[in-house]
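Only one protein chain is missing; all other protein chains are in place.
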Amino acid sequence: MEHSACCGELRLDPDVREDARRRLLSIRGHIEGILRMLEKESVYCVDVLKQIKAVEGALDKVGGKVLQSHLREHVVNARERGDVDQIVAELMEVLKYR
Amino acid sequence: MEHSACCGELRLDPDVREDARRRLLSIRGHIEGILRMLEKESVYCVDVLKQIKAVEGALDKVGGKVLQSHLREHVVNARERGDVDQIVAELMEVLKYR
Amino acid sequence: MEHSACCGELRLDPDVREDARRRLLSIRGHIEGILRMLEKESVYCVDVLKQIKAVEGALDKVGGKVLQSHLREHVVNARERGDVDQIVAELMEVLKYR
Partner (left out) sequence: MEHSACCGELRLDPDVREDARRRLLSIRGHIEGILRMLEKESVYCVDVLKQIKAVEGALDKVGGKVLQSHLREHVVNARERGDVDQIVAELMEVLKYR
């Protein structure tokens, strides 16, 4: 039922894909940093919360880049392509919360 | 200037710490899954966005566990301990966004 | 610099506009309810916070309706219309936070 499954034509832009990959590598490193923090018995709750928030901010940023690319490459021409219902429904789903 | 630095007494509860560690290991695995998705040329934007959202949901959950433990162990007794200003300020900071 | 200023052609769908109006009237009523709560000396913080959250949920719902209509009527055909840059920029701006 995925759009990608139906036509195989809508692909994440290669530059954005590479940028997202690079950012997620850095986010993985950040999470490994939190994992190391959590090995210390003396770790303080609020320090963990700050790091989690920072990772969420970084994820929001990747998401924003992918979303912008999606809007620009696949949403603004959905009428021409003829898949408005699906494009709008899946976008609303993804935007629903945060 | 960290609270932890000032007194060394406020520590994340060991069980919550272990639970958070376990959850973050799973989140790291999830991110590695997204990194693998991003290696495929045909990956679709919305599929990436859904996965990012799922990771953010999982991070929110870890954050919620740590926050609840912090409230229960360190915030509800701050008046007795005498560090209300700092406890409230750092909590407001952490809750500010999302 | 508003889009609306540049061409006057992009308008909120009349049915969605009427629905939004109706919902915002109800939200205004909800806020008046909170104002009445706040006149009582004995009002409890958490009861106010719950009501504020409920109003934010209702506003999210109106926003979602307007956004969906905007996507469907004005975004999916931006390529044809030739204003992709502006449509995407203003959408990213509006989606940036929450």
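Should a chain be cited, it is by its letter among A, B and C, assigned in written order, with residues numbered from 1 in that chain.
We take it that contacts are C-beta pairs under 8 Å (C-beta built on N, C-alpha and C of every residue); 3 or more make two chains touch, one makes a residue touch a chain.
Predicted, not measured: the structure shown is a model, and the values here were computed from it.
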Omitted chain - touching chains that are shown: B, C
Chain not shown, touching residues in chain C: 2-4, 8, 10-12, 14, 17, 20-21, 24-25, 27-28, 31-32, 34-35, 38-39, 41-50, 52-53, 55-57, 59-60, 62-63, 66-67, 69-70, 73-74, 90-91, 93-94, 97-98
For chain B, the residues touching the chain missing from this view: 64, 67-68, 71-72, 75-80, 84, 87-88, 91-92, 95-96, 98
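We take it that only the chains that are shown with their structure count from here on.
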Topology of the chain contact graph, where touching chains are joined (line, ring, star, complete, other): line
Superposing rotation of chain B relative to chain C, computed on C-alpha atoms, to nearest 5°: 180
Between chain B and chain A, distance of the C-alpha-averaged centres to the nearest whole Å: 18
Intercentroid distance (Cα basis), chain C paired with chain A, Å: 24
Numbers and ranges of chain A residues touching at least 2 other chains: 67, 91, 98
